[in-house]
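For reference, the structure I am asking about is given below.
In this view, the complex is presented without one of its protein chains, the others remaining in place.
Each chain gets a letter, A, B and C, in the order it is written, and its residues are counted from 1.
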Amino acid sequence: MAKEKGSQGLTRVREIYQDRSRRVEELKAEGKKVIGYLCIYPVLEMMTALDLVPYRILGDMREPITKADFCLPNIVCPFLRSCLDLGLKGKYDFLDGVVMAHICDVGEKTAHIWHTYLNPPYFHFIDTPHTVHKAAQKQHKELLKDFKKTLELFTGKELSPGRLKEAIKAHNQQRALVRELYDLRKPDPPLISGTETLQVMVALMSIPVDEGINLLRQVISEVKKGKDGPQKKTRLLIWGSIIDDIALIKMIEGLGANLVMDDTCVGSRAYFSDVELTDDPLDGLAYRYLVELKCPRTFREAVFGETKKDYMTDLESRFSYLKDYAKEWDAKGVILQSVRYCDSHGYEVPGVKDYLDHIGLPNIYLEHDYSEAALAPLRTRVQAFLEVIG
Amino acid sequence: MTKVVILDRDEEIQARVVGPTGAEHRRLANKVMEEALEQANLSFAEISYVIATGYGRINVSFADRQITELTCHARGVVSLFPTVRIAIDIGGQDAKGLKISNGKLIDFVMNDRCAAGTGRFLEVIAATLGLKLEELGEISLKSTNKVKISSTCTIFAQQEVISRISEGTPLEDIVAGVHDAIASRVVKMVRRLKIEPDVVFTGGVAKNVGVVYAIKENLGCEVLVPEEPLLSGAIGAAILGKELTLKALAKGETIQRKERHLEEVTFFS
Amino acid sequence: MTNEKKRKTINRLQTMYPLRALIDGMYQRSVEASKAGKPTAWCMVNWWEGDIILKAMGIDAVYPEDYGAVCAAFGAAPAYLDRSDSDGFPTHICGYARNCIGYTALMTDLGEIPPEAPMGGMPKPQLLLSSDGLCDARYKWFQALGRYLDAPVWTLEIPHPGVKESLIEGAYQHDINFIVEELREFVTFLERLLSKKMDWAKLDELIGNTIEMNRIWHEVNQLRKAKPCPMHSRDFWSSMPASLYIAADPKATANLYREMYDEVKGRIDNKVGALPIEEKYRLAFVELPPWHSLGFFNQLAERGWNFVYESWNYHPPKPIDLTKVSDPLERIARYTYQWLTGYYQGAFKAEEWWGYFAYPYLELVRDFKCDGVFLHPLLTCRTATNHLMLVQDRLMKKLKVPSLVVEGDIVDLKLFDPADALRKAETFEETMDYYKKVRKEEGFDW
Partner (left out) sequence: MDWFMGIDIGSGTSKGVIIKDGKPVAYHLLPSEANYRAVAQKLSEELLAKVGLSPQDITYTIATGYGAASVPFSNQQVADIRCCAKGISSLFPSVRTVIDVQEMSSQVIRLDEEGQVTNFVVSEKCAAGSGRFLKIIANVLRIDLNDIGPLSLKSKNPITFTTGCAVFGESEAISRVSEGMSKEDILAGVHKALANKISTLIDRVGLEEQCAISGGGGLNVGLIKSVEEKLGVQLLVPPQPQLVTALGAAIMAQERERLVASL
């Protein structure tokens, strides 16, 4: 992109990570419209196809929550509280619109509160189903049709299947490049650290897809040259709720580990599944954005409509991909982490642990308050975990 | 508390010193270290390896290496009780449960998120009751009908204790209740490791016979307590230090060491 | 329940007792059924969506959420909570879930219902029927029970559209179709699980009776607009399970509600309120009460506090005519959907976007002329809590009605502090007095 002021690759990534909204605010100045989206369930392709810039709404674990308390109590997900807090402090005022989905209860409440108090020019709520039943898939497509209607109303443009397919191709291309980048974490030592990878992911979620593609290309070629990459250290996989700040990753890697793979939503969850190009593009989108996304907010069964449940089969069907990740990226242990008060992940923990113990993969569960300072008490746990798996 | 243990190569204790820990970690580490050297009557240069552990480990400027208290406690406890499977350690800052399988730490749980269930809890209560920490144990054993402390938070438990007193509840019953509160909290946490004998109880709080009793009650099994429960972590650290040194020597590697001097650090000029 | 005062501070309805008794029958029936080798199910509250179908298939269900309240009231909960915690479930998850997980773990260890289990306990189920209605903890929780039970989990979907989105052309229809198709799959599944066919005629009749039962129950509660309010929330909570769980034959239950209607109507005609003394303050109670210290309401009653309405989500939907809908499953779908979206028209007119859970209080507090709202955030129930601050803020802005916040929990007895609550309540009276004045000045009619 001409606009990218010379600096490229990882330098550019760091610039964007430091000042996420700068690029979209430039684009706004050029007359583009920017739509904020929460979590990974809103369909990006539909926005891109209408020449809107999707911009991921994230929290800030370095900023104390002060404004959100009057409408979202402090016993709910601190990440969502932080997002709302930033919104109420005007940090997201540059957004022309906001789209949120029924990711979980608190996510749903956050959406309505956002709509009530911040009432952006465009607001849409996608009531994403919580099962993957056939009926749910069909419903999801209907919901995307509704989304399409309000988007068209807002932009005054028609969302044609042709443009949508173009957008799908673009986003699939970006996803392929992300996976290519993740492949560079397979060698020992990995060619890129977990910390830098996270910065890349955050950057991608802050700029238009085409710019993201170019950025990824530059990053990949730089990383392949492999200068000043990480040292050999204990290889770990990290699972759990959102990580949108390098603080935790940096701390873990600083204690003598390389995070070589993740199962989180500012990471593999957002990029590891493509959208199938179906005749009616909405079919592929409806399927991918309901069935293929890995967040535990969705209820899954080993065998749909089974009449007797077998625990291990159930765990296998829900978590075997973690075994594959561990194998492919040669992880020696797994860090399970979740922000406090996250039900979707909280209920999942004993199950994941049972599975990992079953396949003999050492693991530790860390719970944190989505606050940089409150990460300190985790140091000793992580260090001891590394001493244990030695 | 800051503890120093100096071992010789036969793991004989040459010096053991316990001093308070305050805001000034580093300065105290230095002070206690000097005492220990005096006791062992060694010069600092003669110490082959120094391992720092515990909450303030990063602040021990002269340590050759930092290792977490979890690993060190495990090692220390194993050296004292080779048959240990579960070690419970309650210190001033935190409480830990260690699962040990043939001498190695395999799993652990810890609480450092909240003062309840740590020694701090007892300190606060003792102060509230105008008692010395050491007195609590004996007093509680007199209790015939211990009270139930319903608040978890230390600070609110303290209020509860105060109102109990003004209600005229016998002191021993209150203290016994407090001991049960901390014990049940810690035991509940440690149960996640699936309790197997032998269970060893260490840390400053293990000096309190009342808590030892409460822990036994809550576990429903015996617990072993070392003579000097406070030192197991330091002993473990020293043993690990020795092992690292011998391993290095065996391989003929040179050992990375910090300079052997206690730089004076003064924050509070 | 526990520490109930003998002195009469609230005029309880006589017609409440037979309704309250039905819930005990629910547990007995289920245990007997299981002894007799008949299939039993554990259900999440699903607002009649799945209950009627189970009934038609002859399954006696119990509701672990209700059982959480039972265990709290009988003081059996702490042991179960501890077990859940030590099995590695976070301590911040739903209190009912911890209670149920602990209970189930214990039952699995023992191979039988734990001897000390209140109400004879919940028997080992053949089916776990969860729902994503209102709260996603409820299907995560049943999923987690897989650790202890081999019963399959079926999760019922209930759409939660936003107010605006629900009015997009075609949205209503696809939401209904969605539920209908889900229910059809569910029926097929049940037929396979129980290897017997659905008796559609019986289902059709049950639906009719359930809707009629709830219509009368709704009418009973409408009477509470009267001043003084003839029925206290405590009578609501005691009578609610009969409707919410279809604890007995809906036709028989309908008659009990009818009798309750007559008793309440009689009180109104004779100007008798739920309090023996003057009704000084009318309050709405939002969320579930502290089951283990209900005596607290007597102390408030002594101060002239009457509780005239409760969380809308424990009430039946606004009446809706479904007689023209022929497909029984579609009738269920429309009925449950009406329960969730019944206030959407009003919300849209008022241009209030605060969502299906919070908005109804705007209409309820206005229609029942409440002086204040008692918010009871349940520290381990996020779903019940996450919208309360919003309710508090909007009611103040829109209606000049203040809210009193008193933290508590549904199972963890430690979290509710009656002394502290009373201290706040005493002060809250001055606040309610003040806003009475303000509402007068601003031309509100109460």
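In the analysis below, a contact is a pair of C-beta atoms (placed from the backbone, for glycine too) under 8 Å apart; a residue touches a chain by one contact, two chains touch by 3 or more.
From a predicted model like this one, the values you see are computed outputs, not experimental measurements.
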Only these shown chains touch the missing one, namely A, B, C
Given A:Glu166, A:Asp183 or A:Asp369, the residue that touches the chain left out of view is A:Asp369
Of the residues listed, B:Gly19, B:Gly56 or B:Pro197, which one is in contact with the missing chain? B:Gly56
Interface with the undisplayed chain - residues on chain B: 22-26, 55-56, 59, 93, 112-115, 120, 128-130, 153-156, 159, 162-163, 165-166, 267-268
Since one chain has been left out of the picture, which residues of chain C touch it in the full complex? 389, 392, 402, 405, 407, 417, 423-424, 426-427, 429-431, 433-435
In the whole complex, what residues of chain A lie against the chain that is missing from view? 61-62, 64, 66-67, 69-70, 74, 369, 371-374, 376-377
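Please note the rule applied: only the chains that are shown with their structure count from here on.
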Would you kindly tell me how far, in whole Å, the mean C-alpha position of chain C lies from that of chain A? 35
Interchain centroid distance [CA atoms averaged], chain A/chain B, Å: 41
Can you list every residue of chain B that touches 2 or more other chains, as numbers and ranges? none
Can you list the chain B residues touching chain C in their complex? 150-152, 188-189, 191-192
Tell me, which parts of chain A touch chain C in their complex? 69-73, 75-76, 102, 104-106, 108-109, 111-113, 115-116, 119, 123-127, 129-131, 133-136, 138-139, 142-143, 145-146, 149-150, 296-297, 299, 301, 305-311, 314, 340-341, 343-344, 346-351, 353-354, 365, 367
Which residues of chain A touch chain B in the complex? 377, 380-381, 383-384, 387-388
